[in-house]
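With one protein chain withheld, the remaining protein chains of the complex are depicted in position.
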Amino acid sequence: MAYLIEGETGTWEIVIGLEVHAQVISNAKLFSGAATTFGAEPNSQVSFVDAGFPGMLPVINAVCVSQAVRTGLGLKAKINLTSVFARKNYFYADLPQGYQISQYDKPIVGEGELILDLADGSTRTVGIERLHLEQDAGKSIHDMHPTKSFIDLNRSGVALMEIVSKPDLRSPEEAGLYLTKLRSILRYLGTCDGNMQEGSMRCDANVSVRPVGSTELRTRCEIKNVNSIRFVQQAIEYEARRHVEVYESGGEIRQETRLFDSGRVETRSMRSKEHAHDYRYFPDPDLLPLVIEQAFVDEIKAGLPELPDEKKARFMAEYGLNAYDAGVLVAEKISAEFFETVAKGRDPKLACNWVMGDFFAALNASGKTIEEPPVTAANLGAMIDLITDGTLSGRLAKDVFALMVETGKAPGVLVEERGLKQVTDTGAIEAAIDAVIAANPDKVQQVRDGKTTLLGWFVGQVMKATQGKANPALVNELLAKKVQG
Amino acid sequence: MSLDISAVRAIATLARIELGEEELAPLAGELSNILNFVEHLSEVNTDGIEPMSSVADLSLPMRADLVTDGDIAEQILANAPEAAEGFFTVPKVVE
C-alpha cells in the first residue's frame, strides 16, 4: 500500500534515503588502543591519539576492518579490496584532530541490498549505496554549566560503520522496517549491538518529496541523529508534509541539515551548521591505502552465520511456517534459536503457536528479555510433548504454562504435583457421564428429540465433574454415544 | 588566479583564523602571487596519471584489537587551558 500525501495541488510521494552510523563491536578504538565500553568516567578511555595531541598517529584496528567486511558480506555487498581513508576537515569542540578520519571516494564496501519484510508478508528490496569506516567524535555536554560546554572524548575515535541506503524508501513505515532489518542483520553478524538508546546505532534521514509519477529527485533535507525508530518515522512524516506545504505555497526547499525535536514532533533548521560546509576531503597522509586479500574476505564469508533472510526462508520451507510468523521468529537470532529448540522433533506449527502466542505474551508481561525467558525452551518443548502424548489437553496446557511462568518448574513436575494429568481412562469418563445423565433425564430427552446444541452443556458438566482433566475428544465421543443412545 | 578580499575572508573563516580588515588586502596579494606561482602546473600533461598520496609503496599495517591505552585522564587534561570535573570546557555551544 503506497504511502502518499494528498496535497491541495495533487498527490505527492516521499523519497527517503537513510544513513546509519553503527558502532562497530570491538575492544579497542579504530585507530588507537583505548577501550570502547559505554558509560565510563569522562576522558578515561582516551589515548593521546584520540585527543589529537601533537605528533600522534593513527594505526588501524584489524578487527574493525574485518567487522566492516563482515557487515558488507551480510548486506550482499561488493567488498573493495583497496579502500582509502580520507580526512573530513571541520572544527568542532568534540573533534580533537580538527578532522574526522573517514572514507570518501573509495569506501571499503560498495553496493549491496537489504530486504524489507512488509506487514502483508511480502518483501521489497532496498539498495545499499555503500558502507565505510570512520571515527566517532567525542561528546559535548551543554547542560552542566550556564556558560560552558563540557567535552568528554571517550567516544572520540570509536569505530563507526556508516551505512548509506539508496533513496529507495517511500514511507515512514518502510524506513522503520529498514532500520529494524538492518539492526537485525548487524546483531546476527555481531558487528554492532544496535542499541539506539546508547547511541551505538544512530540515523540520519534524507527526505524529499515529488509529485506521484515523477522520477525527479528534488532538494532533500537531512535530519540528523535521530535516536529511535519511532522518532525517525515521525521526523520523516513531519518533514515530508513540510516540503509539500512549502511547494504548494509556491516556495522552494533549501538543502539543509535539520534537527528533530521529539518533544514537539517537528524538525527545525540547525543554524549552527548553516555556514558553508566545505569538508576539504583528501586522502589521509598518515595512513596508506587499506589493502585486503580476497582470501581474507573468503574466510570471513565462510564464517558468516545464517542470516535472517535465509533463516526465514528455511523456517518457511522446513517448518511450514507462514511468512509473517517466520519473519517475527527470525528477527532476533536468539528468538529463532528459542523456537528451533522448542520445535526440534515436535510439531513445528504447534511450537510456533506456543512461542508466538503464550510465550511472547508472557515475555512481554514479564518485562524480561529472551536471554532470561520466563519459560525455558526445554520446558516449553516438554510441555508440547505432554500435549502431543495426550497427557495435557490444550486447556490444561494453558494452565500448566501459567504455572511454569509462576514457578519456573518443569511441566512434568507440575502435572504430577497438581494432578493436572488429562483423564483418558474411558471408565472414569463414562462414570462421570453416567452421573450427569442420571441427574438430568429431561435434558437427555431434549437432545434425543433433536436439540443437539445441548450436547455442549453436557460436555461442560462432564469437564466440571472431572476438574477439567477429562480428554475433551473422548468426552465428546462418549457423550454422543450415551446421550443420543 | 587572483583572490579578492572576500575570498580571503571566506578562507580565513574556514580555517578559523581571525584576520583584521587591514590584513586582508596584503594577504590577498600574497596569496594571489602564490597561486600564480603554483599555476605553472597546469602546463603539465597528467592525463591518465594516478595521484600520488604516499611515496611509501606499502599497504596499511594493522594493530590487534587489544586495549593497550587510555585510563590516563589526568595526563589527557594536564595541558588543558581550561577543564572542570574531568571534562575539557569551552564557551557554551548553542544548537
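All chains are identified by letter, namely A and B, in their written order; residue positions are counted from 1 within each chain.
To be clear about the criterion, contacts are C-beta pairs under 8 Å (C-beta built on N, C-alpha and C of every residue); 3 or more make two chains touch, one makes a residue touch a chain.
One rule holds for everything that comes next: contacts and distances are computed from a predicted model.
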Name of the absent chain as recorded in UniProt (options "ABC transporter permease", "MBOAT family protein", "Glutamyl-tRNA(Gln) amidotransferase subunit A" or "Biotin carboxylase"): "Glutamyl-tRNA(Gln) amidotransferase subunit A"
Which residue of A:89, A:123 or A:228 touches the chain not shown here: A:89
Contacts of chain B with the absent chain, listed as residue ranges: 3, 8, 11-19, 27, 30-31, 33-35, 37-44, 46, 49-56, 58, 60-61, 63, 72, 75-76, 78-82, 88, 90-91, 93
Interface with the unshown chain - residue positions in chain A: 48, 51-60, 87, 89, 91-93, 96-99, 149, 151, 278, 280-282, 285-288
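Here is the rule we use: only the chains that are shown with their structure count from here on.
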Contacting residues of chain A [partner chain B, same complex]: 26-28, 32-35, 41-49, 51, 59-65, 84, 91, 93, 140-142, 144-153, 259, 270, 272, 275-276, 278, 280, 282-283, 285, 287-291
Residues of chain B defined as touching chain A within the complex: 10, 13-14, 16, 53-54, 56, 58-73, 75-77, 84-95
